[in-house]
Structures are given as structure tokens and as C-alpha cells.
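One protein chain is absent from this view; the other protein chains keep their places.
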């Protein structure tokens, strides 16, 4: 439906003594990819929160295929497979500099009204932007 | 088959501006739980690496049920559902101070020979310890 | 004036590809030590925030003497050298399992009124607890 690519350079801080990126840092890479995909749609996650909606993660799946190394310039492809309703689905594919797929993941995010703390639907203005891009 | 419980106090560094533990910090909590479970079996992951075997993560699943907050003293239950062969399966359940289940996850780890970089079977001494505990 | 010791086990996540604890993780260790020192005084930093005072860091100094390694059980000594006024000073010394001093640091924290966002004095109840312990 909607895809977007972003680049990310591996930090030394993100490696561990195995010499690779620590497995717990990939969710942070997904966050960056998701934020840049939203920015490309003409809004930001910061705006979303400013407008009173927060998007906590409900679930996540990760498949670690090959290691990423320090200073690698990774390409992260973000995919939004469907129009969000009460939840939003993102898929991620991470490629190394040789264009080899090294990591795959997906997250499901909820829409929560910041004021009430209760689940809500994806804001209309957000869905409209997504739909206009997906055409 | 084998279960173990460990306690972990949420650090300020682990929260984000939503006021909860950042979703990307749970893999680190699983790592701590796994390491303490192994220590309880009479060995350590450090020993495992010293004996030439590293255990990178192959896949992970997380279900975020309720948020964890700063300074919460969490209880993490680690479960090893089956005798490891070429891979090892861990399940995790995280409970808050009110004994409410707030997070569930699972990871599959590979056994890799550090010298050759190739997959190997779980070391015999390790399997024996697991089996003796599971009785 | 006031000193307190706490133990902390190095996580795999905290190492980097040099095989040691990443230099950027020590501030997090200081945070844990500080929080446990305050808990030992009969309050918590969580209480402090609940009572409307936040304590952001104004400055920090670190001296890295020897590396810390994965799974090391570190001892962190926290020192409060003086009664806090508008600012609070903490010193830290980190020792490895051989009781060797491997890291020294200090931080200065401000007291900020959460409501107004303006600097304030250390709460009286907090100073009283510190003074009663220091006797």
C-alpha cells in the first residue's frame, strides 16, 4: 500500500561484544524508519502527539537473518500494508550495503487518546494523507 | 520444562516521554532474565562464550499488554519449554508489583561455534544441566 | 557526609565491540546508584517527582580508569559531599569484583519545580532526611 526507505548508520554504542548490532537495538531502528516514513507523508509523529494521540506498540515480531556491523549504512524499508483503523500495522525490511536482507520485522501500534487514555480510531487527517499517497 | 524468576527494577533511562518503559528495552529485560536463569542452572552465559559458543538471537516475538513505569520492581519469569538442539527457545512473562502480567515474549537463539562461525548443537554439559534441573 | 553502596551486574547490551562496557552507559549506572542511595534514605526519586520536583543533570564528569566487562558484578559507591541547596552534588566510585577502582564520576543536579519549570531549593523534608543520616 505505502512504502518508504530511509538510511541509518550503525553507532558504536549499538554493537555488543559479539561484534554485531545488539538484538535489542532493532526496535529503535524501526522507530526511526517509522518516524521518517510518517515525515515523508507530510506530518510527524511529534505532530500526532501534539494533536493528542499517542501510538504505543501492541506487539512486535523480529527475524534476525544476518548481523549488522559497526558503521554499516543500513537501508530500512517501511511498509504500511493496510489503512489503519483502531490499530496500525508497519512492516520493516533492513538491507546492508550489499543490498542483502539482514532483518525483517513488524509492529502493531494502537491509537490512544492522550486525554482519556483510551483507544481511539486513526485520526481522519492521517488516514487521508495515507490514502492520497497510496493512490 | 524449566522455569526461573528474576527481579528487575526499571531505570529512568528506560522510560520515554510517554512516561512508560520504551518498547525497545524489553529485549534487554529478556537478556537479563535469560542470563539469571542460566546462572541458576549453575553456569553463566559468560562461561558459554568462554567455552567457544555464542548464542545470537534468531527471532523474537513480544506482546505489550500493559505499560511498565519508572522504579517498578518487575518480576520476569523465564521458561525453557524444550531441550535445546541446534536452537534454544526461551519464553518470558513480565509481572508488575500487583502481579499483573504486563508483557509476554519469546526468543529463539542459535548455538554458533565461535571459531568457525557455524551453527552447532547445544553443548552436552549444558543439556545435562538443564535435564537434571527439569527432573 | 553521606555514602551508600549498591551492586549492579553488567548486561550484554551494555558492552560494545571493544568487549567492554560502552563509555556512554556509565551515566546510567550513576542513575541507578543515585536512586538506590535515595531509597536507602527512606524516599525515592519517584516520590520526589510525585511531590512536584524534578532533578535534571546540570553537569557531569567521568574518569574511565579500567574497563568493566560483561557479567561483572560492580560495586558503586555514591557520595553526597554536602547538604544540597539549589543544586545537589553526587560523587560515584565504581569497583570491580577484585575491589579495584575502575571508574570515578560526579554529577550536579538541579531542583526544578515541575509546575513552574523554575529552579527551586531542595525540599525541606529531603534535606532533613539527609541530615539525620549524616549524623
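Labels A, B and C are assigned to the chains in the order they are written; within every chain, residues are numbered from 1.
Rule of thumb we're sticking to: a contact is a pair of C-beta atoms (placed from the backbone, for glycine too) under 8 Å apart; a residue touches a chain by one contact, two chains touch by 3 or more.
It should be emphasised that the depicted structure is a prediction, and the values quoted were computed from it without experimental measurement.
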#### Entry: Touch with the omitted chain, as defined above, among C:24, C:42 or C:85
C:24
### Message
Counting contacts across the full complex, list the positions on chain B that touch the omitted chain.
### Response
12-13, 15-20, 22, 24, 70
### Query
Mind pulling the chain A residues that touch the left-out chain?
9, 11-13, 27-28, 31-32, 35, 44-46, 70-71
### Query
In terms of residues, what is the contact footprint of the unshown chain on chain C?
18, 20, 23-28, 31, 54, 56-64, 67
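Please note the rule applied: only the chains that are shown with their structure count from here on.
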### Query
For chain B, which other chain has the most distant CA centre?
C
### Task
Grab the C-alpha centre of each chain and report whichever is closest to the global C-alpha centre.
B
### Task
Mind checking the centre-to-centre distance between chain B and chain C? Centres are C-alpha means, answer in whole Å.
27
### Message
Counting only Cα atoms for the centres, state how far chain A is from chain B in Å.
### Response
24
#### Entry: Centroid spacing, where centroids are CA-atom means, of chain A and chain C in whole angstrom
34
### Message
At least two partner chains per residue is the criterion; list those residues in chain C.
### Response
12-13, 70
